[in-house]
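The structure's right below; bear with me while I get my questions together.
For this view, one protein chain was removed and the others were kept in their places.
Labels A and B are assigned to the chains in the order they are written; within every chain, residues are numbered from 1.
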Amino acid sequence: MEQLLVPMICKVDKVIQETPDVKTYRLKFRDEGMMEKFTYLPGQFVEFSLLGSGECTFCIASSATRTGYFDCSIKKAGVVTADIHNSLEEGDEVGIRGPFGNWFPLEDLKGKNLLFVGGGIGLAPLRSLIQYCIDNRNDYKDFTILYGARTSADMCYKEEIKEWQDNKTVNVVLTIDKPEETWTSNVGVVPKILEEVVNPVIENTKVITCGPPIMIKYTILSLKKLGFADPDIITTLEMKMQCGLGKCGRCNIGSTYVCKDGPVFTNEQLKSLPDEF
Amino acid sequence: MSVETFVTDKAGLQKFYEAVMASRETYAPVEKFGKFDFKRVARVTECDPESPIAKTQSIKPLFFPRSAKVMKFVATSAGTDVSETDEDPLAVKRAILGVKHCDARSLQVLDKVYNWDYIDTDYQKRRENTVIISTRCDRADTHCFCTSLDYDVENLDALDVLIVNGSDGKIYIKARTPKGESFLKETVTGQASPVTDEIASPDLKKQYDAFAGSFRLKMDYKEVNAKLSKIFDTPEFENVSGNCVSCNTCAFVCPTCHCFKISDEKVKDTGVRYKSYDSCNNGYFTLMAGGHNPRPVKYRRWRQRAMHKFVYYKERFGENLCVGCGKCTIACPVNISIFEVVNQVSAAGVQE
Partner (left out) sequence: MNYTKEIQDIAAKLFAEGKIDVFVGYRVNGFDDNQVPVLITDPQDVSKLVFTDKSVFNLVNYLKNDHTRRKRVGLVVKGCDSRSLNLMLTESQVKRENLYVVGICCEGVVDEAGQKMQNCTDCMVPDAVVSDELLGTPSGSDTLSGSYKMNADIAMLAEKPLTERAAYFEEVFENCIRCNACRHSCPLCYCAKCCIDQETATLYNGANTTSGAFHALMTWSLHLAGRCVDCRNCEKACPSHLPLHLLHKQNESVIYENFQEHLAGVVTGDRGAFYKYSLKDPDDFIM
């Protein structure tokens, strides 16, 4: 076990300040050969250590279809994440273990309309899948991204969202919670915009959603109201984690280990779990 | 069975123990502050292989250390050096004396979680290199309920060498596994003589029956498993956990609990990462950054404890995550008994 807990060293290639409290760290393995061996799929996560401070769980926010690096977008939320924000700079080294967990059901998504519903930092895991799907665009039908944040400043990946908006085959809907002077797009919480603006086709559509727990809860209610079936609603769960190996006992919901059996679940699977997340 | 049984007496047993200690690194219950913990011993007089049940810690730390150094790291001008620590050499052959049956069994239960998917090779190596020598208890203690669980205490194969106090001062030494058999070949001295099963069995059986008759606690684990698996939301969890002070001791002393935390310690440019015990009774155990906690109140944490032991682990790995040793109840400052909790909750759940 001990050796499973020893991380590989990565170098921070680039730091992007996404929002006041989110930074994206672009990472490359110090040992270049490792980069090729590091294969992962959208939805998987890594254990990220700032050595001396501690280890945290972050999903991989980029797709392996873009080679040579991977991204973690990190929100300042507690002790270790604050240390990361305060001290980690380009050229610094961090420890990475992974990839862990399951991934989005890529095979099931093929030939389907895709609707991504993200809120705040929840766009990070979706971004990995979005990049993957854009890079394999012909495998999928309609492509809609609904993304909400509290304020326009809290939107992650602003540059990349522009690219998506410029992409004729992708439909991007943005929203913020409260009106702002310079904001010309939608205003309102994600579930509301989902029902009133996006109004998606239900037939042959898979919805992938990720965001704060409260947003996920109401988004799923809206989706159900619109008529989506539970197996077509896919989300990623956040539970406290430490090992990522199905050993430390932190992430379980009933007999399910979120770090091994998840973090990606369909709503159908979620319904069979004890109500403790 | 081809496996040989030996018979000896108290003096012969001491000789056997001495031979064990001469042959490998030996661990046995050593008294400190009135409590027995398994420590390295060189002489029989240092330890008590028949230490009192209620005062003996489990052998778990010999396989899953209370704190394991995961790695060292050093920041140099050329970059960060990360290396596994070479402490606790795993290749050493060890023997443990004075292991209670329940404790020996706990390793079989732990094997399941350590050997699924990612394999804990350190644990495995420690397992492979250790001979478990277990003396069968003569009497159950107040909180023991090993005979009520999903394993056969009489014919337990979780131990390599079985020692039984027979009648008239006779002591039997018996191999229970091939590992135990070859180990006995090396260590059984002239003081112990082989006996046939025909002679040994009735005496072993007699001892077992007397022992099995001494239990205060008895339950039908299948019924508890079945009933609990249908209960999740019941106020009974609040009733049974009312006086719990969330102190974690139950998990720290439990031979089957296996939760851990990972933490770093750094001084200037060098640091160490540890993996240390943790417990689901802890308020912060599932507390996430930002304040969300799926188990914010103690009855939910106790529900996790009870359900993990008697439902979740069983669903996942086919075994109860409890061997009935009673260590948690004895250590608990308010004596909350896992036995009572699961029985009370499953009984109450059905009345509705």
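Keep in mind that, in the parts below, a residue touches a chain if its C-beta (ideal position, glycine included) is under 8 Å from a C-beta of that chain, and two chains touch if they have at least 3 such contacts.
Just so it is clear, the structure is predicted and the values come from calculations on it, not from any experiment.
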{"item": "Identified contact with the non-displayed chain, of B:166, B:283 or B:349", "value": "B:283"}
{"item": "Chain not shown: contacting residue from B:10, B:43, B:66 or B:230", "value": "B:66"}
{"item": "Contact partner of the left-out chain, one of B:42, B:119, B:245 or B:347", "value": "B:245"}
{"item": "Footprint left on chain B by the chain that the document does not show", "value": "32-35, 37, 57, 65-67, 142-143, 216, 242-243, 245-249, 252-253, 261, 263-266, 274, 276-279, 282-284, 297-298, 331, 333-335, 337, 340"}
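Criterion: only the chains that are shown with their structure count from here on.
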{"item": "Sites on chain B touched by chain A in the complex", "value": "68-71, 73, 75, 79-80, 82, 84-85, 113-114, 116-118, 120-123, 232-233, 258-266, 271, 273, 275, 278, 280, 285-290, 292, 294-295, 300, 304, 307-308, 311-313, 315-316"}
{"item": "Footprint of chain B on chain A - complex, ascending", "value": "1-7, 9, 30, 49, 51-55, 77-78, 81, 93, 95, 213, 238-240, 242-243, 245-250, 252-255, 260, 274-277"}
